[in-house]
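Note sheet for the following structure.
Note that this complex is displayed minus one protein chain, with the remaining chains in position.
Read from first to last, the chains carry the letters A, B and C; within each, the first residue is number 1.
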C-alpha cells in the first residue's frame, strides 16, 4: 500500500491533467492554438498511476494523445502550453504542436502522430538500456487502435526475445476516432494477443489509479530486475471526442448510454471520494491543491501567450542536428 | 480415412515434387537457369497434404520457396520449368523466375519473394470470396520467418474479424536462411500467436502427410461453411541450404546431428513404407509411378530447354495491363 | 471534426469553369462522393474501405452514408493496418473485384509501400500479365492548422519512381469525377491524390458518369510569356498568380497535368514553343519531387525550346513545421509563384 504522500501525489497529478485539459478546452475556441488537440479527460488515472513509479531518467513515448503522460512524467507545463500556442518557447520550439511533446530532461523523448509508431521507438530505448547496462525503464503509451498495426506485433516479439526493460501500456478506450473496437478486433481482450507471445499480460480497470499503480509497480520492478517486458491493457474511456473540443456523442457517434456510464466512472471523482473516506484527503487540502494547480496553469498560459512565435527565417533550423 | 486412390495421389504428388527438385538441383550447375532457386526437398508432405483438399478454383499464394505448392496445386510443370530457364513459354513468360510462379487456371495467383508479403494478398482473395458469395478457399503458405513480419499480425486480425475463408499454413522448418528460430522468437510455438487472436490454431508434424491432410480437410470445410480462418503450423525441415544447391550443414551452419535426425524423418520414405505395409502400394506400382513421373519431368525439361527466350524489344510489355 | 476543417472553412470558394457542357456546379468533395456512389451502384465489383469510411464525417464527406446505402460488406471501416489492407485490396483485385482503399492522410501511405510498390505495382509485370490488379488508392493531403510533419505530406513525387503505378492529381471537381471514374475502370493500381484544400472548390460537373484519359493535361489559362505547370492544389495558386501577373502585363499560361504518371509531355512542349519559359509548382517537397521529374523530362526532350532556367516552386526541403508563421514560409503559394516569375523574366 502506498504512503499518504504518494496517494496525494497521484491525486494532484490527476487533477493537474484534468484541469490543464479543461483549460485548453476552454481556450481552444479562440483559435489561438493553431494545432489539433486530443484531450485525455477521463483517462488521467493511467498516466498518473504508471508514472508514479518511474524515475526522472526513465523514458516514455506517447502518441497524438499525450498531454496526460507529459504532465504525469513531470514535463515542463509552461513549455507544453507554449507549444500549444506554437511559440518559440514551446517544448518543441513551435515546430511540433500538441501531438509532438518532448522534455528530455525528464525522459520524455517525444510522441508520434502516426498510430503505432512509438512502439518500436520505445522498444529501441529499452534495447539501449540493455546495451548500456543501465536500469532505465521505458514505458510506451498507446491506444486500442495502435495494436492493429504490425509494429505492435514486431516490437513485442523483439522485446520478449531480448528480454527488454519495456512496459507496454495500452489505453483501451474502445474507440479509434469513431471506429469502435468491435469494428477492428474480433475479441475484446487485447492483452490476449500479447499473452500469445509469452509476455506477462494483464487487463485492468484503467480508471482505478490504485490498480494501475499496483500493476505498474510490478512491471517496473520486473524491468529493473532484467525480467523483461510487461503488457498492461487499461480499460478506460475518453470523455471528449477524438479531436478538438466536441463530444462525439449521439447518433452515428458514441451512444449516450455508454457515455453516461463512463462519466459515472470518473476516475478522479472516485479517487477523491476514496481518499476522503479513508481520511487521507479533506476538503481544506482539496481546496489548496486546487488553488496550487490553478496558479500553475495560469502561469503556464500567461507565459505561453506572452511568448514570441518562431521567425520565418528560422524555417530551415533543426532539419539536421550538427 | 482417405480412399486408396487419394492415398496414392498423395504419394504421387510428393514424389513428383521430390523428383522435380532433384532434377533442378542436378541441372542447376550448368548455369542455364539464371535465377535463384529455393528447393523444398523435405517439405513435400505439407503442400501435398493441403492441396489434396482444394478445388481447382481455390486460391493459393506461395513464397520464394513455392515449387512444391505449384506442383501440388496442379500447376503446369512444363511452364514451371520453362520459367526456371527464363523462357518466353514460362508461366511468367520469363519475367518472374523461380520465385514468381503462377497458374491462374488452377488458382495459383502468384508467389512473392518478399517475406510475409503474400499473407495480405491471400487474405484479400479470401475477402473477395466473401464479397462475391462463392465458397472458394484461399491457402497461404509461408515460413517461420514470415511470421516475424507485421503483415502476419495485421492480416490474421482482419481475417478473423471478417471470418474469411482462408487457411494460414506456416511451414516451420526452424530456419530463415541461416537464422534459427531461436534467434527470432522467444518461444517455439508460433501457433500460440495465432491462437492469441482467437483463430483455431494447431501445431502438427508437417512430415506426416496424413496428419497434414487431416487438419487441412477440417480447415477447408470450416472455410466452406463460413466458419472463418484456421492456422496450421507444420513442423518440418528443408534438406538443402536456403538457396541454390548447397547443403548449409556444418560449422556456423546447421548442425550435422540436426540434419541427420531430419533425414531420418524423410516424409516420403515414411509414407512409402506405410503405404506398402498397409498394402496400398507395392514395388511394381511404385516403379510405374516412378517412370510416369520421370517421363513428365523429361518432357518438361525438354520443352523448357527448347523454348525461345524473350526478346529485348519486349522489355516494356506487361508493365501495365490493358 | 477533423482539425483541417477548421482551416478549410476559412478558405474562400474557388470556382472552376470547366469546358464541360454541364451547368451544374458542385464541389470537389461532392464530385468524389457522387462518383463513388454511382460506381457502387453501377458495378457490383466495386467496394470502398478504409479507416473511417463509415464515420459520420465519412472521410470529409466523400463516403458519407454510403455504408447505409450499399451495406457494410461493400463500404466498411477497417483496423489501422495500412500495409496489409493495401495487400488485401490487391488480393481482392486479383480475384476480380475493384477495391477503393482510402487514406484520410497521404502520410499513412508510407506504411503501405511494401504492398503498393513491392507487390501491387509489380504483379502484372512479374507474372507476364497473367493477373490484373485493378486497385484504387485514395489519399487526402492536408495543409495548415499545425497539421505538422506527420499529417501533411504530399509524396506523389516519390512515387513517380515506381514502375507499374499510375498517379492522378485532379484539381477540379470535373477532373475529380472523370479521373476517379478512369481510375476505377483502370486494370492497374492507381494512386488517386486528393488535396484537402480542394474539397470546397466548385466547378461544372455533369451528372452522368464520364471518364478522363490518363496522360492528357489541360490548359487552365492561356498565355504567351511563361508556362506554369501546376500539380494538384497548386493549380489554384498558379491561377491566382497568373491573375496578379496579368496586372503586370505578364501573360502566364497555366497547365494542369491532371495525371503525373503518365505525364502529358506534348501539352508542355507546345506551350513552351510559345513561351520558352517554365515554372513548375507542386504540393510536395522540392528535392526529388514531382517538379524535378517534370523539369528533367523537359530538359531532356525539349531543351531547344527553353530560353530560361526551369524554376520549381514547391515546399521547402524541411519536415512540415506546425507553427503558423513557419507554415507560411514553408508552403508554396501564389505570391511565391508571382515573385519567382517576376525574377525569372527580369533575369
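The rule we apply is simple: contacts are C-beta pairs under 8 Å (C-beta built on N, C-alpha and C of every residue); 3 or more make two chains touch, one makes a residue touch a chain.
Bear in mind that the values here come from a model prediction, so they are computed numbers and not experimental data.
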Checklist entry - Considering the whole complex, which of C:77, C:107, C:175 or C:225 touches the chain not shown? => result C:107
Item to check | Option touching the unshown chain, where A:8, A:109 or A:249 are the choices | outcome: A:109
Checklist entry - Of the residues listed, A:98, A:123 or A:203, which one is in contact with the missing chain? => result A:123
Checklist entry - Given the contact definition stated above, which residue among B:18, B:53, B:73 or B:95 touches the chain not shown here? => result B:95
Next on the checklist: Under the stated touch rule, tell me which residues of subunit B contact the chain that is not displayed.
Outcome noted: 31, 34-36, 86, 92, 94-100, 112-117, 145-146, 148-150, 176-179, 183-185, 243-244, 246, 251-253, 309-316, 319
Checklist entry - Going by the touch rule given at the top, which residues of subunit C touch the chain that is not shown? => result 83, 107, 110-111, 113-114, 117-118, 121-122, 125-126, 148-150, 155, 157-164, 261, 284-285, 287-293, 295-301, 303-304, 306, 308-312, 316-319, 321
Item to check | Residues of subunit A (touch criterion as defined above) contacting the omitted chain | outcome: 59, 61, 90-96, 100, 102, 104, 109-110, 112, 114, 117, 119-132, 136, 150-151, 154-155, 157-158, 161, 317-322
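The rule we apply is simple: only the chains that are shown with their structure count from here on.
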Checklist entry - Based on which chains are in contact, what kind of graph results: line, ring, star, complete or other? => result complete
Checklist outcome for this item: The chain whose mean C-alpha position lies nearest the overall protein Cα centroid is chain C
Item to check | subunit A and subunit B: spacing of chain centres that average the CA atoms, whole Å | outcome: 46
Checklist entry - From the C-alpha centre of subunit A to that of subunit C, how far is it in Å? => result 36
Checklist entry - Between subunit B and subunit C, what is the separation of their C-alpha centroids in Å? => result 41
Next on the checklist: Touching at least two other chains at once: which residues of subunit B meet that condition?
Outcome noted: 150-151, 154, 157, 161
Checklist entry - Of all residues in subunit C, which are in touch with two or more distinct other chains? => result 78-79, 81, 83-84
